[in-house]
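Of the protein chains in this complex, all but one are displayed in their positions.
So that you can tell them apart, the chains are marked A, B and C in the order they are listed, and the count of residues begins at 1 in each.
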Amino acid sequence: MAGLEDLYREIILDHHRNPRNRGELPPPAPHAVGHNPLCGDEIEVYLQVEDGRVTDIKVGGQGCSISQSSASMMSQAIKGKPVADVQALVRRFKGMMSIPDADGNEIEPDPEVKLGDLEALQGVVKYPVRIKCAILGWNTLLEALEQV
Amino acid sequence: MAGLEDLYREIILDHHRNPRNRGELPPPAPHAVGHNPLCGDEIEVYLQVEDGRVTDIKVGGQGCSISQSSASMMSQAIKGKPVADVQALVRRFKGMMSIPDADGNEIEPDPEVKLGDLEALQGVVKYPVRIKCAILGWNTLLEALEQV
Amino acid sequence: MSSTALDTAALKQQFPLLQREINGTRLVYLDSANTSQKPAVVIDTMTNFLRNSYAPINRSAYQLAAEATDAYEGARTKVQQFINARRAHEVVFTKNATEALNLVAHSWGRANLQAGDVVVLTHMEHHANIVPWHMLVAERGIVLRWVPLTADGQLDLTTLAQLLDGAKVFSFTAMSNVLGTITPVQQLCAAAHAAGALAIVDGCQYVPHNVTDVQAWGADFMAFSSHKMCGPSGVGVLYGREALLEAMPPFLGGGNMIADVRLDGFTTAELPAKFEAGTPPITEVVGLGAAVDFLIGLGMANVRQHEIEVAGYALRTLTSRFGDDITLHGPTDTSVRGATFSLAFRGIHPHDLSQVLDQTNVCVRAGHHCAKPLMRLMGVAATARASFYLYNDTDDVDALADALDGASAIFGF
Partner (left out) sequence: MSSTALDTAALKQQFPLLQREINGTRLVYLDSANTSQKPAVVIDTMTNFLRNSYAPINRSAYQLAAEATDAYEGARTKVQQFINARRAHEVVFTKNATEALNLVAHSWGRANLQAGDVVVLTHMEHHANIVPWHMLVAERGIVLRWVPLTADGQLDLTTLAQLLDGAKVFSFTAMSNVLGTITPVQQLCAAAHAAGALAIVDGCQYVPHNVTDVQAWGADFMAFSSHKMCGPSGVGVLYGREALLEAMPPFLGGGNMIADVRLDGFTTAELPAKFEAGTPPITEVVGLGAAVDFLIGLGMANVRQHEIEVAGYALRTLTSRFGDDITLHGPTDTSVRGATFSLAFRGIHPHDLSQVLDQTNVCVRAGHHCAKPLMRLMGVAATARASFYLYNDTDDVDALADALDGASAIFGF
């Protein structure tokens, strides 16, 4: 179907069918739940952070292909990374999704931060309603990080 | 000015300038106050009823030429009349003003009931906003009669 | 194809938006349970009013204002007749059905409900008929009871008498916006009254699709929205029995709803002004009047008959084409359902499904449809919902089915 290939790239559908890092971590692992009230999507993020580094992440919840694959790709991308790099990646990803920063300004892409597979999600920007799906996991991640 | 002669007939302006039966009656005379919240008009009616007959009526309050002259003409028309005739006149007058009865039906003019000078107020019907002015005194009269 | 009851080919022509093509494909609008499209006669009425007759209502003596007042109050009389209310002032204009239901819960509720008082709702209510009562639970300590559903998505009335026992209010929808279920309104009102409870009907999904008679129902209050019945956004209706409205305290305070205001207090105006504080949606009420005329012109019995035919065709077509790959929630008997279908299709998430159908301009809604408690009971977070209205026909059902086929292709079936 014309036009939709940009949204439903093969790698996205793959993460949707076979989500990575699925599961939970036992308390007291930092843990957050995110909702998208519009479509009922729900994502749970569990973290293990040691010496300023995300040593493990598990993702739970349910939702559409975009929210689930975005969270799955996110989990792959951040596992093992220092928290500072994770923060930078979140910022970079939100920038790609055209989300402004806290002051309402556009986020300039930082060339140092590589998106890798996540670039596949770029097509989402053309579908504003789906942007919320794509960033749901990322906002949930930020919430979980606040508990560290 | 074209069109307005129907509304502002000379007899109406006369009653407006020289209102009849103006004043009050001391308690315990039946007494009611009517308001038109739209224009701030206010009419007070005081009655004296003896042996089923309105032996005296006084009118107070302030407002536009239509509300004041209608109340003034009303006071002339009912003074001395049996209460039953007064009720019939109210009904006849409301019918002329296109006010439906309590069941929402049109009031048929009763040929037995004569309007006399009050016919001058017929022009009001063409100005729906003013109908409320014209019947303010009459509704206040009904309220006062309920206290008899 | 048109049904026997309505000439949809001709009807579609009357809805400018349905003529719109996106990327050369015609629009198949299947989201009328959310909000309906507007016929040209409604749009034109509003445009003409704005160009030639717009003026304040109620408060000014000049002719332009008197005409506008007549147009506004004329619409009230049309609505009164449309729902067969006894008196025009039993029709109160609000901003939407949500405000209407809040008005009842707030004004009647706060004046009449105490801690421990029971309000009965059903499991298929829209948030608009839940949250205002939740607010009273939090504030007043009232108690909610819920009428459960049968397996095919109807109200399970076997325990109704117990649920209503001692209740003060029974508030329920006349038709579910998720399942399409039509409830036995008259019977439910009678049951409420037998228990000494008030009967409040959420008519949002019923009034646009069927003959409405609040007196035959015996409803005490009934709420619905203009925008779902071919009328403009920005206006809703609360019907209330005169005696109830008279006895209730006002809701919003301000201009128009007062008889007098002093430095130390105020007195309220007569009905319906008492509940219409501030400048109302003047143009929108006039537009609603035109929508009512339009619907009366079609005949609401015909609209209902048409939707029965379309619903039947949809049930047959989707089931025969997709078998077990499709789940259509709600009753299968068209005599107790409207033409609104929540569906699940081959495990494709509703949000994805809606997006993919949109590629062929088939517009369906995905989400919880403002009925999260029902969603939880159904065990889903969301559904896709196709809702048909008077301008939809069997061709639109076929377009939906074709689009579903296309969705399978993308998600790899």
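We adopt the following convention: a contact is a pair of C-beta atoms (placed from the backbone, for glycine too) under 8 Å apart; a residue touches a chain by one contact, two chains touch by 3 or more.
Bear in mind that the values here come from a model prediction, so they are computed numbers and not experimental data.
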Query - Among shown chains, those touching the left-out chain - result: A, B, C
Query raised in the report: In the full complex, which of C:157, C:244 or C:363 touches the chain missing from this view?
Result: C:363
Query raised in the report: Among C:258, C:298 or C:401, which one is in touch with the chain left out?
Result: C:258
Query - For chain B, residues in touch with the removed chain - result: 1-4, 7-8, 13, 38-42, 62-66, 127, 130, 133
Requested in this report: With the missing chain put back, which residues of chain A would touch it? List them for me.
Outcome: 35, 37-39, 104, 127-130
Query - chain C residues touching the omitted chain (full complex) - result: 16-17, 20, 22, 27, 29, 31, 34-35, 37-38, 43, 46-47, 50-56, 59-65, 94-99, 101-102, 105, 126-128, 130-132, 134-135, 137-138, 144, 146, 225, 227, 232-236, 250, 252-258, 260-263, 265-266, 277-284, 351, 354-355, 357-358, 363-367, 370, 372-373, 376
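FYI, only the chains that are shown with their structure count from here on.
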Requested in this report: Averaging only over C-alpha atoms, locate the centres of chain A and chain C and give their separation in whole Å.
Outcome: 37
Report task. Can you check how far apart chain A and chain B are, centre to centre, with Cα atoms defining each centre and the answer in Å? Result -> 76
Query - Centre distance in Å when chain B and chain C are each reduced to the mean of their C-alpha atoms - result: 45
